[in-house]
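I have a structure I would like to understand better, so I am pasting it below and will then ask my questions one at a time.
The other protein chains are all here in position, but one chain of the complex has been omitted.
Take a look at chain A:
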Amino acid sequence: MIRLEKRPQPSRAFAYLTPVLAVLATFVFGGILFAALGKDPVQSILTIFWEPLFGEFAFFYRPQLLIKGAPLVLIAIGLSLGFKAGIWNIGAEGQYIMGALCGAGFGLAFYPAESALIFPGMVLAGAFGGWLWAMIPALLKVRFGTNEILVSLMLVYVAEQFLASMSLGLLKNPEGFGFPGSRNLQQYQSAHNAELIAGSGMHWGVVAALIAVIFAYVLLARHRLGFAVRVTGDAPRAARFAGVNPSRLILFCLGTSGLLAGLAGLFEVAGPAGQVSIDFNVGYGFTAIIVAFLGRLHPVGIVLAGLLMALTYIGGDIAQSQLGLPAAAIQVFQGMLLFFLLALDLFTNYRLRIGRVETA
C-alpha cells in the first residue's frame, strides 16, 4: 500500500530538486505526446530547447529570449508576492492590457510633440492603469469579501473588450486607412521603448524586470512587509496575531502585482509590439502564473523560470514552423510543466511510504 506521510520539516533538497524533476518529466511525457502525433520526440524537444539558443539562427532568437522573458518575469514577480500570502490574482492579463492602454494613450495624447518627459510619463500611466485594474478586485475583496480569483479573472475579459473598443475607436490610427489599431509607437521617437543596445533585445522592460527582482528579493528576505506576506501565507491567524492587517496586505499584494503587470504591458506596447491592436495580448499574464510557480515563488527562481518559459515559446514557434507541430500541442507541453511541478511539489512536505496501512 502506498501512502503519504507528512515530513516533520519541509525538505530543502526537494524544494530545489522539484523544478528540475518537473522539467525532466515534461521532457519524457512531452516526448511521448509528440511521438503520438507522429513526430520524432527527440528532435522535437531539441528544436524547442536547443535551436533557439545554439541553432543556426540563434543570433535572432537569443534577443527574443529577453523580449519574451522580461514581461513574464515582471508580472510573475508581482504575482508571487500575492501567491505567497494566499492572495490569488489570476487577472494579470487584464492588468497588462490596461497598463498598455493607459500608457499608450498617455503617449499618443501628445502626438506628434517630442519631449524627453513623454516616455517616463507613459511608464507612470502604464503602472497606474495596471494598479487601478487590480484595485477593483482588491477593494471588492476588502469591502465585501468577494473572491479575488473570480473578479480578477472576469476583469480580463472586460479589459479585452476595452482593448478592442480602443483599437477600433479612440486610439485608432487616423492615418491607418481604416485598419484597426493605433499609431505605431516605434515610429514615434519620444514614446518608443527602443532597444538600449541594438540587437541585444535589452529594452527598458528588461531593466524594470531586473529592478523588480532585486526589490522583491530584499522585500521578502529583509523587510517587515515581506515577512508579513510570508507569515500570512503560512498561517493567517498567526499573521493577525503578529499585527498584520489583512486588508492592507490584500491592497498591497494586488496593487503591486497589478502595477507590475501594467508596466509589462506598457513596455510591450511601446516596444516589441509597437501598437495597440485587438490581438495585442498574447497571454503573458496567464503564463506568468506558471512562471511564478515554476520559480517556486522565489525572485531568482522566477528569473530562471521566465527564461525557460520564454524558451518554450520561441522554441514552440520554431517547432510549429519547422516540424509542423500543432500550436495546441505546444500549449499542452507548457501546461505539463506546471502540472508536474505542482504534483511533485507535494514531496517537499510529504514523503512516500510503501508498506502496510496502519489504522491509528
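FYI, a contact is a pair of C-beta atoms (placed from the backbone, for glycine too) under 8 Å apart; a residue touches a chain by one contact, two chains touch by 3 or more; residues count from 1.
The rule is simple: contacts and distances are computed from a predicted model.
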UniProt name of the unshown chain, from "PTS system IIA component, Gat family", "ABC transporter ATP-binding protein", "Isoquinoline 1-oxidoreductase, beta subunit" or "Carbon-monoxide dehydrogenase medium subunit"? "ABC transporter ATP-binding protein"
The one residue from A:Ala242, A:Ala327 or A:Ala343 touching the chain left out of view is A:Ala242
By the document's definition of touch, the residue of A:Phe29, A:Phe162 or A:Phe227 touching the omitted chain is A:Phe227
Touch list for chain A against the chain that is not drawn: 8-10, 222-225, 227, 230-231, 234-235, 237-243, 245, 349, 358-360
